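I have a structure here, written as structure tokens, and I will follow up with some questions on it.
Note that this complex is displayed minus one protein chain, with the remaining chains in position.
Labels for the chains are A and B, by order of writing; each one numbers its residues from 1.
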Amino acid sequence: MTPLAIREQAACNPWLPTPATVRGIYPETPGVQTYELQLDDPQVAARFHFQPGQFNMLYLPGIGEAAISISSAPSQAGTLAHTVRVAGNVTQALSRLRVGQRVGVRGPYGTGWPMDACRGRDVVLAAGGIGLAPLRPVIYHILHNRSDFGRVILLYGSRTPGDLLYTNEYPAWREEGIEVETTVDIGDDQWQGNIGVVPVLFYRLRLNAARTTLLTCGPEIMIRFVIFEALARRVRKDAIFLSMERNMQCAVGLCGHCQLGSYFVCKDGPVFSYRAVEPYLLVEDL
Amino acid sequence: MVSREILDGLRFFQGLPAEYVEQLAGIAEERNVEAGSMLFREGETASHVHIVCTGKVSLQIRVPGRGPIELQTIGPGELLGWSALLNNGPMTAAARAATDCRLISLNAVQLLALCEHEPRLGMEVMRRLASSLSQRLRYTRLHLLDVYRHEFPPSAAGGGQS
Partner (left out) sequence: MNSMGLPTGCYVRIDKPDLQGLLDELRRLGYRVLGPRLSQGAIQLADLESIQQMPIGWVDEQQPGRYRLRQQGSNYFDYVVGPGSLKRFLFPPQVEVLQSLSLHGSFQFTAPKPPPQPLAVIGVRACDLAAVRILDRVLLEGPASDADYRARRQSLFVLAVNCARPAATCFCASMNSGPAVTEGADLALFELPTHFVLEVGSERGGEVLSAIKWRPCSTREVAEAQQVPRQAEKRLSRALPSRERVRDLLRADLEHEHYDEIAQRCLACSNCTMSCPTCFCSSIHDTSDLSGEMCTRERLWASCFTDDHSYMNSGTVRKSIRARYRQWLTHKLSSWIDQFGTSGCVGCGRCITWCPVGIDLTAEVAALGGTNS
């Protein structure tokens, strides 16, 4: 099939994936690995551009698809990183892949983090657990354009020290002027760092609230409490952005599963401004 | 006795009339504590209320058979040792400086006397204390919820959670 035909077909048929090869597999923490995928078709690869915060649907024929955030730098050529936590059938199957094997890729989908809205401002990234993965491209974007941003602070929490993601990158991030504060729920014998929840890290910050933009991703309850702290400190509602999660199957607003009120999380999100979703967050079981 | 400027920089004292801050500064002490040293131990009678300026303090409880378990880290702007103000009973947790710390400490007896003498100041202090406790409780609850639980397959999660 010629590339043009593929493109046309994709425009007509949103279910059509493109094959990609696993070029690297990096164990991160127990149950979590990062896959570097290279799109096989060079023309498709050349046209693939994504915003920090967007996701791909990774497809294993016969098993299914999983929505996985892209966790590499948008400026990185060649491969796309996906940090995957084993959760269900598809991610289990993904975790058994070896370098050189293939997956199907559909994407990129969804709204990205508002990098333009962060320019010239102080940026707080508040993440929990696997929620750091969709924020890592933001960090890379900031590192690439450091002078476009003011103070940049990463607040990150996980269950145990062994579950903190990307710890080997923190020194490099700190060197570029990103403040990194971590916390865990349960320490271990070696842990000398903070014990407690991510919102407390926010509480402790000295902030210029009017100049601050908050980007947050993690368990929904953690997000809510982080936002609670941010609002208490007078960070503006339209300067708060969160990444929501819902059951996603088609990723293009056709299957109906991912609805949150009037929004389809797959296409109107997953990144939302707080102002947009505030009324929905307050309703139970919506 | 500490300078008013130091207290002005702490959230606990924000919004207090200058006169009250002066009075509190008059009974406050600045303390520098080395990493590793104990601020107070379990079972001790509390004598001071502390506010952390810089550094981190680790709250611990000794569980028979398990040793001291670190529960929470207390950081800048947060309170420690409030039981001194409430019932003068023994501390139910120990506090160990996790890093070098600078604290503002207020002697409980003096603080209570001040509160009795100036009821309005007393109300402000108690209100701030309640707010601090409320925040602590909120985040202790969030901590208890074990929010990353679903990120672990049943075999890896402790406590038999699925």
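We adopt the following convention: a residue touches a chain if its C-beta (ideal position, glycine included) is under 8 Å from a C-beta of that chain, and two chains touch if they have at least 3 such contacts.
Values in this document were obtained by computation on a predicted structure and should not be read as measured data.
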Residue, one of A:P30, A:G104 or A:G177, that touches the chain absent here: A:G104
Chain not shown: contacting residue from A:P27, A:P42, A:P61 or A:G120: A:P61
Positions on chain A where the hidden chain makes contact: 9, 12-19, 21, 40, 59, 61-65, 87-88, 100-102, 104, 219-220, 245-247, 249-250, 252-257, 259, 261-262, 264, 267, 283-286
Missing-partner contacts on chain B, residue numbers: 150
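Keep this in mind: only the chains that are shown with their structure count from here on.
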Chain A-chain B separation of Cα centroids, rounded to whole Å: 35
Interface residues, chain B side, partner chain A - complex: 56, 58, 70-73, 75-78, 98, 135, 138-139, 142-143, 145-153, 156
Residues of chain A that touch chain B when the two form their complex: 30-31, 85-87, 128-130, 158-159, 163, 183, 185, 187, 192-197, 199-200, 203-204, 218-219, 221-222, 225
